[in-house]
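Below is one structure; the comments refer to it alone.
Excerpt of the complex: some chains, original placement.
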Amino acid sequence: MLKLFRKSVKPAGAPPGTLVHTGRRKADRVTITLIDYDADRFEEREVTDLTECFDRLDDRTATWVNIEGLHEVEVVRSLGEHLGIHPLVLEDILYVDQRPKAEDHDDHLFIVVKMLTRDEAGEVEAEHISLILGPHWVISFLEQSGDVFDAIRNRLREAKGRIRSLGADYLCYRLLDTVVDHYFVLLNDMAEKIEVLEEELSENPTEDTLRRIHGLKHELLFLRKQIWPLREAVRDLVQSESRLVSEEVHKYLADVSDHTYQVLDTLDTFRDMISGMQDLYLSTISNRMNEVMKVLTIIATIFIPLTFIAGIYGMNFKHMPELAWGAGYYIILAVMAAVAGWMVAYFRRKRWF
Amino acid sequence: MLKLFRKSVKPAGAPPGTLVHTGRRKADRVTITLIDYDADRFEEREVTDLTECFDRLDDRTATWVNIEGLHEVEVVRSLGEHLGIHPLVLEDILYVDQRPKAEDHDDHLFIVVKMLTRDEAGEVEAEHISLILGPHWVISFLEQSGDVFDAIRNRLREAKGRIRSLGADYLCYRLLDTVVDHYFVLLNDMAEKIEVLEEELSENPTEDTLRRIHGLKHELLFLRKQIWPLREAVRDLVQSESRLVSEEVHKYLADVSDHTYQVLDTLDTFRDMISGMQDLYLSTISNRMNEVMKVLTIIATIFIPLTFIAGIYGMNFKHMPELAWGAGYYIILAVMAAVAGWMVAYFRRKRWF
Amino acid sequence: MLKLFRKSVKPAGAPPGTLVHTGRRKADRVTITLIDYDADRFEEREVTDLTECFDRLDDRTATWVNIEGLHEVEVVRSLGEHLGIHPLVLEDILYVDQRPKAEDHDDHLFIVVKMLTRDEAGEVEAEHISLILGPHWVISFLEQSGDVFDAIRNRLREAKGRIRSLGADYLCYRLLDTVVDHYFVLLNDMAEKIEVLEEELSENPTEDTLRRIHGLKHELLFLRKQIWPLREAVRDLVQSESRLVSEEVHKYLADVSDHTYQVLDTLDTFRDMISGMQDLYLSTISNRMNEVMKVLTIIATIFIPLTFIAGIYGMNFKHMPELAWGAGYYIILAVMAAVAGWMVAYFRRKRWF
Amino acid sequence: MLKLFRKSVKPAGAPPGTLVHTGRRKADRVTITLIDYDADRFEEREVTDLTECFDRLDDRTATWVNIEGLHEVEVVRSLGEHLGIHPLVLEDILYVDQRPKAEDHDDHLFIVVKMLTRDEAGEVEAEHISLILGPHWVISFLEQSGDVFDAIRNRLREAKGRIRSLGADYLCYRLLDTVVDHYFVLLNDMAEKIEVLEEELSENPTEDTLRRIHGLKHELLFLRKQIWPLREAVRDLVQSESRLVSEEVHKYLADVSDHTYQVLDTLDTFRDMISGMQDLYLSTISNRMNEVMKVLTIIATIFIPLTFIAGIYGMNFKHMPELAWGAGYYIILAVMAAVAGWMVAYFRRKRWF
């Protein structure tokens, strides 16, 4: 089942800036990748000691440090110290349940987003991703190793498009954009599920259909909870006048904001559709029960009086004149047929069948 | 079934400004029509090479380039390059699921709207339409060939009204107004469907009625999703102080804004009515089941005890004194009539019939 | 049935300012009444040619031109031309489905309201009323002849109160106030209907009760749709700093705004009450069905086993020792009584009756 | 029943400032009490002629004129004329359905509130109270005589606390605060009713429980309608920069505002609780019906087949070999027991009991 709320490890009352990794350990080891580039140059290497990155961060070429795995608190702390990042920011990097947000800390921007993917079991999984954008560098923190940013890495390597010439702010936008693009993959997926369920509903809804509608609603709540705060975060980014983001990149951020609104619009439409499906399911159930009741009522109402008549002439009274009549049996059969016929006519008039 | 969400072709993580046509190919070939006019002059021709339009776009007479068919990405790209349109705008022109919006790019306004019509099967279809308004030109991008703007073309040809003297901004308003006017056609249509369903509901609601109410709700959601963002877009246009829109045309845009609100008002009223119809349907079903139950209960409750009495005197005990009584049969019949009468009185007192 | 949306005559794509009367023709002929007054003077006459009014409009005494009947488009056009009214305003005067609004056109204010009355059949009817307030004149456009403004005309004639000395802006306020006052008449009416239905609900709700609740909800939706936009319109009027409205009259407009809010408050309360009534109806139906089911279950559950026992001793087996017992019949009757007694005790313990 | 909307007496179209008392006459006669005080002096007397108050109103000591009974329109008019109160304000004083509001008229503040109490029958009753705060005086208008302000009168008499030294604005605050304090009494009352109903719901809900939940909801709607506009009114007072209210008293008004929010918060929580109770009631009814159905189904399903078997051997065919068997009767009884046993096992497996 989707966990809508994960238990935090940090005890209540612990001081702020306490660096504790609050999530499950999703990566075996922490992988740090350093990419340093400008329009002409490209350098990529995996580093084991974070200090190797420090001179690259300080020079004026664009630098991207990608850190996969959050369980080594020391890595985050030393990076924070070198770059002068506030302890509260470092805490948020490690706090995997932190809701999406964007903060302008003058000399760096701090962005929290959720990468939403499906695991092998088909469950939606939220990965906590933090981005810090400095003057000439971006640092990205991921919970686990993965290939989400491979497309960007490839473009950097191959110097395709303008990515190599547009600096760290553009890179940061591209990382953010990649995360938001993945939301559309999930939307496609949900749209397909909704279509399947709509068809099932109109053909032969079962209790299982209802459970799957409920599951879909659950998933929707989860997605909405992860994406809703992003809307405000990206709007803040667009409206901020940080000197770290060039005017050119501002336009791109406005595009991300646009996409976020589109995702939320679609989620709202999905919610309305799912709620409509639930209503339809309930009405269908009511309708069916009505139909079942009608069959029962028709059969019972026709045969119960007839059985009563048969019962009367099954009584063993000595003196029952009808029993002796020669045509008694046929008369009674005729009476029964008349009663049944009248009943059928009555039900027809009531449009019961 | 209405697709509330169409799959996008562009892979997640693709760079911004990637020009990919994301919709179905609705037109066989791309048709480009150039109309160049001022109060005195009118020129209209179909062009195959876009470069033929460039000098018309650059001169000071009003120019309207209408492009039908979005699958030739090259057309959009070359036009964008000549006029200095941002790649993100070009991407939105091709991205047929882009929600309605209006953007002020200083030297041009970019407007996305949805033309909503019914196809032959009666399904609502949304056509993605983009308008770019420059200093003396309007470029309109349509997904398919069609006659939606024919009325405007005719007025331009015949120089009716002030359309020839009022410039490109007025033309752009007229295109927008035509799209919004079409929404009223759909509203008329939905209003009629609602009336038919209301009548059906009050006469003889069936499961099919419910399905059609559900379908109508679906359609409403679709319409709302397409039109809702337009409200904000048009308001942005009205409030923008772009030098591309004259004060005169601002008044007209305020009128479009007014119409958009009216459409959304009406959609909201429709939503409330449809939800009221669903409630009424459910109540009617409940009422009917109640009525069916009453008939069953009355019949069963009257005859089950009578049948029991008959059953008693159908037993084959040797010693049952009543059986030997001369009037036994008639006494029992009288008892049965009394029981039945008492039951009927009871139900009458309970107002069951 | 109430039409929540009326078909418009104007074809989609028609140019703005196309003057078409979109409603049913409610008046036989167009009646134009000219009232010209100041504190000392009062002149009232019906005119056939609008040009007779023009010099009265131009002088500095207060002038009220009341036009009943909208089907003569020429009347509206010529008046508009003489006073320099924008074609879009003239279009809105004729477009009877225009939602309420207030527009400040510098040299005149344009106000659209809906007069809501009940026709002979008891249906709520919305009359489209437009008011134009100029420096020394008010022009009112009504769909049909009627007596809605008679009280004001009388006060003008009789020079009662300050109405003759306070100018055209005060007159315009009084017209608006009269329209809003009529809403309270409808509210009284609805309140009475709600009371009747509440009583019916608590006594003997039938399917007809439900239909009338549904009808009331329908009516409420209609009223809300007509009045809701007025709230904003009047607020705009109060907040506008038009030189056409004196400070004194501003206070009166604030009072109208107050009334509008009160009407909408009451409508919201009504909506909550109606929805509460629907819930109560449904619960009552459920309760009743529950009661019906209980009666059925009690009767069936008591007699079905007894009938089975009687059935056993009605079998014709040769060797059934009980049948030969002398007291067999009485023993079986006692067994049946015991079974029935135990059943009744069981149901009593379950509090079924 | 609570009247959610009272009919107004004033005919639609009557001129503004028409002074008509719109409510029921709740007081036998109009009682006017004059209290004039400063830190050192205290004078209290009942006056019959309003003119006796005029010199007290004009001097610089704090004066409180309390008027109980609104049916003598002349009292309100003459007071209004002496103090220069706008006719619209006077109209609102007499219009007992006026919603709560606060208006800043430069030289006086006009406040409308609703005193909510329970009458002897336990029905909530709204008394229309108007307060006018001038430079050194407060005038309070009440619908009926009562003791709501007795506590304040006593403190004034006994010169307890700072009330005598703090002027008319503080007195006005105290009157307002007393009204809001009374809301908490009603909340206490509703909280108790909710608790009783919650308990009833969890023990033995009946149709009467439902009616009382509905009644409570009705009451809640009534309260909310009376209190909701006050929120805005008090906020307006707090934010107004009227010179009539000292900075010290502003703090006290902020406290009243705080209380108003708390009342509305609590009403919202109550609404959610009541709606939760309705849901629970419906579910309980559904559950019960389910249980009733199960009993019926179990009994009917077990005995109907058995009765059928008995019916077979009750037939009078000449040639029915089983009837002649010596053990036939016992074999059939065994078959019946087997059928019944199998049925019971089936229902057990289905967890029906």
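Just a few scattered comments:
To keep things simple, chains are lettered A, B, C and D as they appear, and every chain counts its residues starting from 1.
In the analysis below, a contact is a pair of C-beta atoms (placed from the backbone, for glycine too) under 8 Å apart; a residue touches a chain by one contact, two chains touch by 3 or more.
Model, not experiment: these values are computed from the prediction.
Within the whole complex of this structure, the shared sequence is present as 5 copies, and 4 of these are drawn in position.
To be clear about the criterion, only the chains that are shown with their structure count from here on.
Once subunit C is taken out of the picture, touching joins the leftover chains into the groups A, B | D. Although subunit B and subunit C carry the same sequence, what matters here is overlap: shared residue numbers make up under half of all numbers found at their interface. Look at where the CA atoms of subunit A average out and do the same for subunit D: the two points lie 41 Å apart.
Centre to centre, using the average C-alpha position, subunit B and subunit C are separated by 26 Å. The set of subunit D residues that touch two or more partner chains comprises 314. Checking each pair of chains for touch leaves A-B, B-C, C-D.
Within the complex formed with subunit A, the subunit B residues making contact are 1, 3-5, 7-8, 10-16, 86, 88, 97-99, 101, 204, 207, 210-211, 214, 217-218, 221, 225, 228-229, 278, 281-282, 285-286, 288-289, 292-293, 295-296, 299-300, 303-304, 306-307, 310-311, 313-316, 320, 322-329, 332-333. The part of subunit A that touches subunit B in the complex is made up of residues 148-149, 151-152, 155, 160-161, 163, 174, 177-178, 181-182, 184-185, 187-188, 191, 194-195, 198, 202, 251-252, 255, 258, 261-262, 265-266, 269-270, 272-273, 276, 279-280, 282-284, 286-287, 289-290, 293-294, 296-297, 300-301, 304-305, 307-308, 311-312, 314-320, 351-352.
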